[in-house]
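Removed from the display is one protein chain of the complex; every other protein chain stays in position.
Let's look at chain A:
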Amino acid sequence: MKKRLWRIIIAALVFIVALLINNIEWLQIAMFVISYIIAGGDIVKRAVTNILRGKVFDENFLMSVATIGAFLIGEYPEGIAVMLFYQVGELFQSYAVDKSRRSIADAMDIRPDYANVKRGDEVIKIDPDEVQIGDIIVIKPGERVPLDGKVIEGNSMVDTSALTGESVPREVEVGHEILSGCININGVITAEVTKEYGESTVSKILDLVENASSKKSQSEQFITRFARYYTPIVVIIAVFLAIIPPLVIDGATFSDWIYRALAFLVVSCPCALVVSIPLSFFGGIGGASRKGILVKGSNYLEALAETEIIVFDKTGTLTKGVFNVQEVHPKGVSREELLELTAYAESYSNHPISSSLKQAYGKEIDNGRISDVEEISGHGVIATVDGKKVMAGNIKLMKKKNIAYFDGELIGTVVHVAVDNQYAGYIVIADEVKPDSAQAIMELKAANIKQTVMLTGDNKNVGSKVAKELGLDKVYAELLPADKVEKLEELFLQKSKKGKLAFVGDGINDAPVLARADIGIAMGGLGSDAAIEAADIVIMTDEPSKIATAIKISKKTLKIASQNTVFAIGIKIIVLILSAFGITTMWAAIFADVGVTIIAVLNAFRALNVKNL
């Protein structure tokens, strides 16, 4: 690229010298020719080889014709200026494209170079590819976590921004999972590897970014189609312009009309147009990835701006998907006692309810205190704890055992408890709404989303409570996974023809729905592989509010793309009209054309900036 810049500078210097020596004509012309050869020799050469291969309408050929034509009618300075400016435009374009490619490659530079593996008493550096599950790795401050693992020693703060766009560091300690691609900030951590490199988060993300489907946006398809016809049409008009008026109009000269035709050829190259659209989308996708939003193709980024209906899965998407004890209502026993007995009775089960009870109880379970555990499927559990017969389960269990229980309306999963056949109260366990869910729905409505819908397999009470709390427009509860696709089909009928329907899920049980929606968005992509596979957009963090961010990025990118299209085509048409009437010069034409390229490229760069949306 430096070489090209020097060539332009030298050609320009020779050109200026030539303009100054206006008293010796042969020398001046010789200098002009030298300047031209330096500036555009490669273009003419490429034009000739292309003609030999039978390709006529390429930009090298057109530029050669325009500039050599200018020479032939004695307009030497014009010919050189056109070639010089054209080269400046090309150079700027490749510089911009290169810079944009590089800045995104940098943002995605999360590949770890090595892993420190403990072998006996030694710690050795090896390629992350060679590390096996179960190996012990040491991560020092400042190093990148090479593979997914579980911390077994030490604690530290880790920077997850490369994966999630989240700038606040996360604290990790013994027992926590650490993800490859994060950077360890302060403490030394020792971890046991849980996934091979190829299966680790960092490989998955790189694979997704590098092999994202090459599906093109409609604006890009439009512009390449336009470019295909634009050049030949301009050239044909130029030929007519050069030949017909001098023959038909009285007093019209060939040199005047050929000059006008040459000015036409100067703006016949569609490059500025064609480059600015993919550049904008690339910037938009890059900007989104900095926010922890991975978009698999320009077409999805484009579709996002046209979203009318957003359908959410509840558990894990709008709610945390973690069950917590919300209420404890004892009867005849103390609160602690109820919690303790229930936690013990349920301790053998691996159901999420059991773990949330254990967590609320907060003490170690002493297995010696439990005996005679009997699980009744679909009902609950009966166990002897400290010699007392504890029954814990749903209403069905209470009815079966003829125990009078509290029969009010409760929201969530309710565990009724009886001790020695006496009702002892109930415990309500429920999922919690994510802290930014309500804000997410509000922002989506502000972004003109017509309908927000929630689908859930949970019961109606829970479903409508969450929907009301978050301000969702509709909720469909008690759905089996297969019902979700059916509901989606119904919702498809409610949108306009151009509008798009997006589905947001966590990838567990909803891969078919993700695939069926116009835009499938997977949340918390750090966990589920199925989600990364099936979705079109992956949100790396657990925040539903990122969907609104993604829509804003999409709208901004589209706006930039259409500004560039209208601006570039508009200027070209104006220049064409002015040239046809002989109002403009070749200088002005090339100046306008290169100017458009530069402005369009700079405008496209704005898409990369996602700081203030």
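To be clear about the criterion, a residue touches a chain if its C-beta (ideal position, glycine included) is under 8 Å from a C-beta of that chain, and two chains touch if they have at least 3 such contacts; residues count from 1.
Keep in mind that, in the parts below, contacts and distances are computed from a predicted model.
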Chain not displayed: protein name in its UniProt record ("ABC transport system ATP-binding protein", "VWFA domain-containing protein", "Putative cadmium-transporting ATPase" or "ABC transporter permease"): "Putative cadmium-transporting ATPase"
Selected residue (touches chain absent from view) among A:275, A:325 or A:501: A:275
Which residue of A:33, A:227 or A:373 touches the chain not shown here: A:227
Missing-partner contacts on chain A, residue numbers: 46, 49, 53, 55, 59, 93-94, 97, 100-101, 210-212, 214-216, 224, 227-228, 269-271, 274-275, 278-279, 281-282
